[in-house]
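Apart from one protein chain that is not included, each protein chain of the complex appears where it belongs.
Chain naming follows the written order as A and B, and within any one chain the residues start at number 1.
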Amino acid sequence: MSKARAPHEWNIAPRTETPTIVSMQVAFTPAEIAAIVQPKSTRGTTTEAIRGIAPLEAGGPGDLSFLGNAKYRSQVAATRASVVLLPVDYAGQPGPNQLFLIVDQPSVALAQICARIEQMLWPKPAPGVHPTAFVGPGARIAATATVGPLCVVESGAVVGERSHLQAQVFVGREARIGDDCWLMPGAIVAAECVLKNRVRLQPGVVVGSDGFGYEFVAGRHEKVPQVGVVVLENDVEIGANSTLDRARFSRTVVGEGTKIDNLVQVAHNVIIGRHCILCALVGISGSTVLEDYVIVGGQAGVAGHLTIGRAAKIGGQSAVTHSVKPNEYVVGYNALPSMIEQRIRALRQRLPDLFKRVDAIEAQMDRLKKSSAP
Amino acid sequence: MSKARAPHEWNIAPRTETPTIVSMQVAFTPAEIAAIVQPKSTRGTTTEAIRGIAPLEAGGPGDLSFLGNAKYRSQVAATRASVVLLPVDYAGQPGPNQLFLIVDQPSVALAQICARIEQMLWPKPAPGVHPTAFVGPGARIAATATVGPLCVVESGAVVGERSHLQAQVFVGREARIGDDCWLMPGAIVAAECVLKNRVRLQPGVVVGSDGFGYEFVAGRHEKVPQVGVVVLENDVEIGANSTLDRARFSRTVVGEGTKIDNLVQVAHNVIIGRHCILCALVGISGSTVLEDYVIVGGQAGVAGHLTIGRAAKIGGQSAVTHSVKPNEYVVGYNALPSMIEQRIRALRQRLPDLFKRVDAIEAQMDRLKKSSAP
Partner (left out) sequence: MSKARAPHEWNIAPRTETPTIVSMQVAFTPAEIAAIVQPKSTRGTTTEAIRGIAPLEAGGPGDLSFLGNAKYRSQVAATRASVVLLPVDYAGQPGPNQLFLIVDQPSVALAQICARIEQMLWPKPAPGVHPTAFVGPGARIAATATVGPLCVVESGAVVGERSHLQAQVFVGREARIGDDCWLMPGAIVAAECVLKNRVRLQPGVVVGSDGFGYEFVAGRHEKVPQVGVVVLENDVEIGANSTLDRARFSRTVVGEGTKIDNLVQVAHNVIIGRHCILCALVGISGSTVLEDYVIVGGQAGVAGHLTIGRAAKIGGQSAVTHSVKPNEYVVGYNALPSMIEQRIRALRQRLPDLFKRVDAIEAQMDRLKKSSAP
């Protein structure tokens, strides 16, 4: 059997890049790059200013490149990039007018540089409430916060220090947005929901839609009012057009540092732990608990009222109908432990052969019975 | 085999609650609670005002609790909640300063109380068109309706009595919104679509996007114009960021009382019957018909041009590629009747064993043939 890519990797960020050279629209001196990444050591020098980031094979003068994945190691010697981020175990020497920066993790160092670029490219808007925004009575907007054009902040809501409601954002009655949050265009935070600090909502996110709860009475589904809230802890990020339902009563929670991709559904009363990863198009059903460090692959579904243990992994497109133990890795439709599921899938491909073998055995058996008959 | 939770239950509302005590932000006297739920009988009395709702084990003075699921029956005797909703077959007696309210269905009674809380917590806005909203020429807004901040109502559209467009809602040209509808922030109703009465759109819903129809001509996909509409009948509720496409011509329909969860796709010309339930991330392909009382589990998909019979159930993540008979319960990828599918899934886990058994039989067969050879 070929070695399949683990489905839980779906949609997690690629560590390498397609070979397109990109202008950074800003320039750094090699010394500025070094100041950002704080290398363990350096080899060589360059006089080029850095204006682009490129994969090793595509890099040229003025580009920064990096060895993010060991399989590209052989490309380092040939790269013409001016500055190259390399791991400590890389032994080679730079070419002329080329600087090697030796760091613990080149991809982390690259992320630090990108973060700096992002800071420069995405200028912090001036604080204040845009004249086209509507802020209801009794809402409190921090003096350092920005409420952009055509936003709505309903009465009694709070927006914390340096938080940024970009444009056309909705913050409902009595909702609380902490400090340093960024709510991108069209993001919606319904009444009474809570975002702590440094929460980032991508465009179109809905926080605090009603949970999906009905009682079936006399042939009709009568709505069970959903009077709880959603709480997003510090450093949570939610992807575009994802939806998080408010609790029936009490709270739906996303724990500190958890990152949720696009088009994910989190039902009412779900409790998601800290530092989890939920890939795109995942659905978590009502009242299920994900403990810390859980990873859920793209398009997977988890039934309601389950507990997914700490650091468990759920493969892409899996359907989880039972609770999962800590550190377990489950895969498949009615998900099984990955080792078992992979085994069964392999055998499933041998089913046509198995049917033929049973046919052959039955035929031989018939012959044997006849020949052994008196 | 363990008894799996039926996949169709995914994402349907939990009937029980995580043990977090919630303040109701309002208070009721025990007499007010009794007036809401109209108990068959009562036992005991309490002088506490009710200010919270809590599960049995977490309830204390001032809390309302309830026995919603028989498996928690043993917790009733120990609960310290001041008021407890109980079924008629519960025989125990209340403690001191405790009131038991005996009702037909405690969870329905709880829903009635929550509905009252919701009414109190979500104040009806004052009627009128907010000065920041834009209403096109010829649009007709009922005098009792509310059009909130930064909404758009295009020309010729109609908004009925007491309907509430909360904020940043879009209602397109010639669309018609009936009475007592609630369109939450960012909801979109495109041109000419129709919402009857008491329709509720959660945030970000799109009603009336174009159906996905192209003719493949000379190597290109040429758009087939979608000139039909979407009609949502009375008491329909649509979940956050779900999308319902307008018909190619004629109508896409969602029947009375049907409830659709978040991130659901309903394609053009689909006809959904009355009182159906569609859980999150479901996709219904073009021209398929769901008869009344159909339930579709989370992340299931139904191919186009099929008929799903009255009260049929489709398990979560199933792929339905054939029509389904009334009352049938189908499950799986190329969905089969649930009984058959569950059987096959169980046998699938025994495949490794089956392969070993066949290997052993073949080996024995070889030995038998040799030993019986002359």
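We take it that a contact is a pair of C-beta atoms (placed from the backbone, for glycine too) under 8 Å apart; a residue touches a chain by one contact, two chains touch by 3 or more.
What you see is a predicted model; the values in this text were computed from it and never measured.
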| item | value |
| --- | --- |
| Selected residue (touches chain absent from view) among B:37, B:86, B:199 or B:267 | B:267 |
| Option touching the unshown chain, where B:148, B:178 or B:213 are the choices | B:213 |
| Contact residue for the chain not shown (choose from B:65, B:146 or B:241) | B:241 |
| Missing-partner contacts on subunit A, residue numbers | 2, 4-5, 7, 9-14, 16-18, 20-22, 24, 53, 105, 107-108, 110-111, 114-115, 117-118, 121-122, 130, 132, 148-150, 167-168, 184-186, 202-204, 235, 237, 239-241, 257, 259, 261-263, 275, 277, 279-281, 298-299, 316-317, 332-333, 345, 348-349, 351-352, 354-355, 358, 361-362, 365, 368-369, 372 |
| Missing-chain contacts mapped onto subunit B | 132, 134, 150, 152, 154, 168, 170, 172, 186, 188, 190-191, 204, 206, 209-215, 217, 219-225, 227-228, 241, 243, 245, 248-251, 263, 265, 267-269, 271, 281, 283, 285-287, 299, 301, 303-305, 317, 319, 321-322, 333-334, 336, 340, 343-344, 347-348, 350-351, 354, 357-358, 361, 364-365, 368, 371-372 |
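Here is the rule we go by: only the chains that are shown with their structure count from here on.
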| item | value |
| --- | --- |
| Cα-superposition angle relating the copies subunit B and subunit A, to nearest 5° | 120 |
| Distance from subunit B to subunit A - Cα centre to Cα centre, in angstrom | 26 |
